[in-house]
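Then we have chain A:
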Amino acid sequence: MRKLLLTASVIALGAVVTPASAETVRWARASDALTLDPHSQNQGVTHNFNHHIYETLLNRDVEGNLIPRLATEWYIKADDPTVWVFKLREGVKFHGGQDFTAEDVVFSLNRARSDKSNMRQLHADVADVIAVDDLTVEVKMSGPSPLYPNNITNTFIMDKGWSEEHDVVEVQDFGAGEDNYAVRNANGTGPYVLQSRQPDDRSVLAWFDGHWDEKPAVTEIIYLPIKEAATRVAALLSGEVDIVQDVPVQDIERLSSTAGVKVETGPENRIIYFGYKFGDAPLKSSNVTDKNPFNDAKVREAIELAVDREAIKRVVMRGQSVPAGVATPPFVNGWTPELDAFPAPDVAKAKALLAEAGYPDGFTVTLDTPNDRYVNDEAISQAIVGMLGQIGIKVTLASRPIAQHSPIILNSDTDFYLLGWGVPTFDSAYIFNDLVHTKDGKYGAYNVGLYSNPELDAKIQSLGTEVDLDKRNATIGEIWKVVKEDRVLLPIHNQVLAYAMKDNINLAVHPENQPLLNTVTYGE
Partner candidate 1 sequence: MAEAEKMTDPILSVRNLVVEFPLRRGLFTAVDDVSFDIAPGEVLGVVGESGAGKSMTGAAIIGLIEPPGHIAGGQILLKGKRIDNLPPDEMTKLRGKRIGMVFQDPLTSLNPLYTIGQQLIETIRRHLPLSQAEARQRAIDLLAEAGIPAPADRLDSYPHQFSGGMRQRVVIALALAAEPELIIADEPTSALDVSVQAQIIKVLKELCESRGAAVMLVTHDMGVIAETADRMIVMNRGRIVETGSVADIIKRPKEDYTIRLIDAIPSIRDETRRHVVPPSATPIVKVEQLTREFDLSRSFLDRMLGRSGRKVVKAVQDVSFEIRKGSTYGLVGESGSGKSTCARMLVGLIPPTSGRVLLEGDDIWAGQAATSKRRQRVQMIFQDPYASLNPRWRVGDIIAEPIRALKLADSRGEIRDRVADLLERVRLDPVSMRKFPHEFSGGQRQRIAIARALSSQPEFIVCDEPTSALDVSVQAQVLDLMRALQDEFKLTYLLISHNLAVVRQMADDVGVMHNGVLVEQGPVDEIFDRPQRDYTRMLLDSVPDISNVE
Partner candidate 2 sequence: MSAQETTSTIAAVAPPRSFLRRVWDSDVFYSFRRSPVTILAALVTLLLVGASVFAPWIAPYDPFNPASLNLMDGFTPPMSSSMSGNYFLFGSDHQGRDVLSTILYGSRVSLFVGVSATLFAIVLGVSLGLAAGYRGGVTDSVIMRIADIQLSFPAILIALLIFGIARGIIPPSRHESMAVWVLIVAIGLANWAQFARTVRGATMVERQKDYVSAARIMGVHPLRILVRHILPNVLGPVLVIGTIGLALAIIEEATLSFLGVGVPPTQPSLGTLIRIGQGFLFSGEWWILFFPAVTLVLLALAVNLLGDWLRDALNPRLR
C-alpha cells in the first residue's frame, strides 16, 4: 500500500516536472568540490566538478581509455624518448573570450608542478615545458616516461592572461593566510560556465555557447551536495533532485524498484584490501609477544582461506562489488583473470595452516578500519572480524573516521588495516610504487606494512623508464606473481559505483567516479 502510494505520487510528480526541466539537471552527491582552483587540491570530487568548467589535455572515457580533449594528438617525439608532444585543438575559447593557445598549456603545466600545487607529484618527472608553436607543446621529461599521459587527465588548463590579471599565477598558499581569486572564480574552456556557487550548498552551471563541442542535452546543472545518505536518497524519491551520484548500496534495490527512478551501476577503478605488518618485530596489538604471526606466509594463507569474499559481496555489499584475488582493479594494465582468481574459503584448512604455523589457538590482533571513506568500509571489516574469529584469530576492531585513520596509515602505526587504492594512471606501476616497493624516499609511501623485497624493488624501479611496452608488461606480470604468491596484500573486492537518476536520464558510470554531465542523454 505504501509503495503504491509512493509510486503514484512519483509518477504524478514526474509528469509535471519532466518537460519543464528537460535541460536542467539537479545533481546531488555527498560532498562539494573544495575549490575551483584546478591545481590546489588533488581530490576526486573537486576534479569531477571542475571537469565541467575546465578541461584537460586528455581525458578518460567510461571504459577507462584515454581520449582527446584539448589535445587532439599526443606522441613521444621520434628522436627523443624523453619528450612528449601534444597537438592542441583549434578554435577553443575560454569562457572570458580569450583564445586557447600553447602558452596557456605551458603556463598551466608549470603552475601544476609548482611548489604549492597539490598536483605536482603527477608531474614530478617533467623537466621542462615548451611551446613549439601556437598549437604544439613539448613536455621534456627527466627520463623516458612512457606513461606520462596517464598522469594528466586531471590537470586542467587555465588562461595565462586571466591568471596574471587576477594575480593567481601562484597556487594559493593558504597556510600563510592568503586568499586567492581562483578559489572562487573560474575561467575555463569547459562546456559549462559557473553561474553561482555557495560552498556545501549549491552551485549553478550553465552551458557555454562558445564551447568547441556540440551542444549537450543538459544546458543547466544545479549541483547540490547532500552529506547525509538518507537525505540524499529521500531527495531523489521525493523528486527534488534528478541524479544522485553516491547511492548507498543498500538502497539500490529500493530505488531500482521505484517507478520513475533507475540505478546505473558499474565497477570503480578502486580496490579494497587488507594489509599486514611485516618484519620480525612482534605486533603491538597481539598477545603473541615474541614474534610476528603475520610474517609467516602460512598465517597469511590461513587468513585468505578464512575470508569468504562472495559472502561479503552478497550480504555486506548487496551484490555491488567485484570480488578480487589480486590487488588491482580490472581496468589496470597488468590485470589478468588468472591473477584475479581466488581460493574458495576453507575454514578447516585455514585452521590446519594456523596450527602448522604454531598458532593452534589463534592469536589476537587489532584491525584498524576507516568508517566513512569507502563503501561500507566498517561493515566489511566487521565481517572479516567474524570470519577470522572462526579460525581462532580474535580481532579487535578499531573503527575511526578517515581523518584519524590516515595518520595511522601514513605513519605505519598499525598491525592490520583496511585501505582502498584507486589507480588513476590505469597502470600497475602506480600500485607497485606505493604499495609494494620498500618504503624509501619517493617509493612505498603507502607500504604501510613495511614489506620489503629488494628483488621486487629493482624490478619496480625498472618499470619507470622501460619504453619497450611488451618487456615492461612482462616485468609487471612477474611482479604480480610474487606479490600474489607472497600474499603481500589481501584484496577483497573492487568497489562498484551506483548512480541513481530519473529514468529518462542516461548517464553511464565512470570508473574514476567522474561522470561528465554533458554526456547525459534523455529518453529511453
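Methods note: a contact is a pair of C-beta atoms (placed from the backbone, for glycine too) under 8 Å apart; a residue touches a chain by one contact, two chains touch by 3 or more; residues count from 1.
A word on the picks: all candidates are chains of the complex that A comes from, given by their letters.
These numbers were taken from a predicted model, which means no experiment stands behind them.
One candidate among 1 or 2 touches chain A in this complex; it is 2, while the rest do not. For chain A in complex with candidate 2, the touching residues are 229-230, 233-234, 237, 248, 250-251, 253-255, 284-285, 308, 311-312, 314-316, 366, 368, 371-372, 378-379, 382-383, 385-390, 392, 394-399, 401, 404, 408, 413.
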